[in-house]
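Complex shown without one protein chain; remaining protein chains in place.
Chain IDs A and B follow the sequence of writing; residue 1 opens each chain.
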Amino acid sequence: MRNTATSPKLRLSGVTKSFVAPRTGQQTLAVAEMSLDVQTGEFICVVGPSGCGKSTVLNMIAGLDKPSGGTIEKDGQAITGPGADRGVMFQDYALMPWQTVEDNVGFGLRHGTPGRDLSKDQREQRIAHFIELVGLRGSERKYPHQLSGGMRQRVALARLLANGPDILLLDEPLGALDAQTRHILQAELLRIWGETAPVSERKTAIFITHDIEEAVLLADRVVVMSSHPGRVREVVTIDLPRPRANTARTNPRFGVLVEQIWSLIRDEAYRAIGGDTPQAKPTEEATA
Amino acid sequence: MKTWTQDTPAFALMRNMALPVLLGLLWQLWAMTLPEGSPAPAPLKVFESLGDLLVGGGLLSATAQSLGRVLLGFAAASVLGIALGLLMGSFAAMRENLDPIIESFRPIAPMAILPIAILWLGTGTPTALAIVAYASFFPVLVNTVHGVSRVDRKLLLAARTMGMSRLTILTRVVLPGALPSILLGSRLAMGVAWTAIIAAELAVGSKSGGGSSGGIGQMMFVFYAYNIDLNAIVVCMAVVGVVALLIDRLFRSAERHLIPWRP
Partner (left out) sequence: MTLPARSPVPGGPVASDPAQVRRRSWMLNRKLWVSLRAFGVFFLVWWLLHLWNGNPLQLPSPLKVFEALWGLLRDGEIASHASVSTLRMLVALALSITVAVPLGFLMGLSRRAEDLIDPLVEILRPISGIAWLPLALFIFGVGDTLPVFIMFYVGFFPILLNTIAGVRQTDPRLLAAARTMGVGRTALLVHVLVPSALPTVMVGIRLAFAASWAAIVAAELIGSPSGLGFAIEWYRQLLMTPKVFAFILAIGVVGYLCDLGLRALQHRMTPWAEGTGASS
């Protein structure tokens, strides 16, 4: 019998991923020997320079891709493919352009596994509830091309939540939004995730971002990756108190943590944009 | 969505030909079950017919005749189409005024013009040329206008500031800039022209009692109505297809050579 208090929700053991170029047969190691334990109710952020394999890892956890080596286990069982228990929010939202907001939010409930045991009424109720939750009531009949980026984002979030997954996988979900909308949605995300609720009621979330401040704001732990090949450099525990939405940024510890993480990837980030790494400058820009 | 595991050229060729060859075999077998004097076409007889028509049957000359008409009609239509297209593309007033007329004629198929062409020009080569020219005109025109619209405005401004005359700008800046679209329009026009000539020759052949129109289309009609020979018809059909393919490939490679800067 497993002791559920200590066994992780998600466990990556020695996961590697290599890609083979179809014509040349050349192998590239994208992810090397990654191991990570994620506990139930944890909010994990993954940061790292471009090309460090963050999205690849997420895809493997989602079951959209298979690891070349190592195992990924959820609740002690190996992952064999995609499923509604691991919901994904994609970078470009992946909304069905031919469906209204309501249809999109209800897509999984109506055509996939989440809604299987629900009656039609229960499904409709659920859809309405999550549309309301993300603040889109009144827009149910709109099509994605009629919505702004922020609204599309919220539709994707509502869809994700409506399917009731126990692990949330979010791939740079706020990347395409302007800073103000991003701040609003970060607060919303924390609220929906259950920041004000006890740990046992929170969902498990893995959130990819290249915005270090965002990562420090949201996460319980930040996984810092480096690239070529992708691997975990360090896992930084964020000991800021919750709820954070309105208080974290003014906490002096916030800046220290951001700087700590930035210093881990600074060199690689500079290299990624083709520049030389500066030597020991007193003040640096903290943006990734 | 798996791919075949073996990818050698020989295997690829076999795989490509599998279905056509199979169908050909079935066709031949079916034809062999028919009574002796049946006019139905059969693959072996078609090949025989091909041989006959090539040697002394006039296949090559008929093809050449059709092609000649296509080229002539296409050339005439292109000159007019490109010139008009350049003007219409550059001068909004012209485009505005001519557009309604041109857009009204576009849904009228080349073949619909045929009876009028026969009334005016009789049942010989001029009629065929007229149909081909009408058919080729629109793709060339439409694509030329589109090509002009895609010329970078800044290039035009730069030319004006260098004191180039309007005519020089047209020929030295606009024309090369619109060239990709013009070539595309030409390729489409040739395809349409080839179809049109066959249709015109067929129709004229059928109306003038297998008269003097000549060409592949007329040859096909003769084999339908006079010296009934379905195998020969199939040979002609194949020739139509092969020529269409060759024209298309030729124009595509011309496109690649003339505009190497285009990806």
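The rule is short, and it goes like this: a residue touches a chain if its C-beta (ideal position, glycine included) is under 8 Å from a C-beta of that chain, and two chains touch if they have at least 3 such contacts.
Treat the numbers as computed from the prediction; the structure is a model and nothing was measured.
Chemist: Of A:A32, A:L64 or A:A128, which one is in contact with the hidden chain?
Modeler: Answering carefully, the residue with contact to the hidden chain is A:L64.
Chemist: For a quick check of understanding: of A:K66, A:H111 or A:R253, which residue touches the chain that isn't displayed?
Modeler: The single option touching the absent chain is A:H111.
Chemist: Have a look at B:F47, B:F91 or B:F105 and name the one touching the chain we're not showing.
Modeler: Candidates B:F47, B:F91 or B:F105; residue touching the omitted chain: B:F105.
Chemist: I'm checking contacts with the chain that's been left out. Which of A:L133, A:L240 or A:A272 qualifies?
Modeler: A:L133
Chemist: Name, in rising order, the residues on subunit B that touch the hidden chain in the full complex.
Modeler: 1-4, 15-20, 23, 39, 41, 96-101, 104-116, 118-120, 194-195, 198-199, 202-203, 206-207, 220-221, 223-224, 230, 233-234, 236-238, 240-242, 244-245, 248
Chemist: Footprint of the hidden chain on subunit A, which residues?
Modeler: 62-64, 81-84, 86-88, 90, 92, 94, 96-99, 107-108, 111-114, 132-139, 142-151, 154, 159, 163, 184, 188, 191
Here is the rule we go by: only the chains that are shown with their structure count from here on.
Chemist: On a C-alpha centroid basis, what's the spacing between subunit A and subunit B, in Å?
Modeler: About 55 Å separates the centre of subunit A from that of subunit B.
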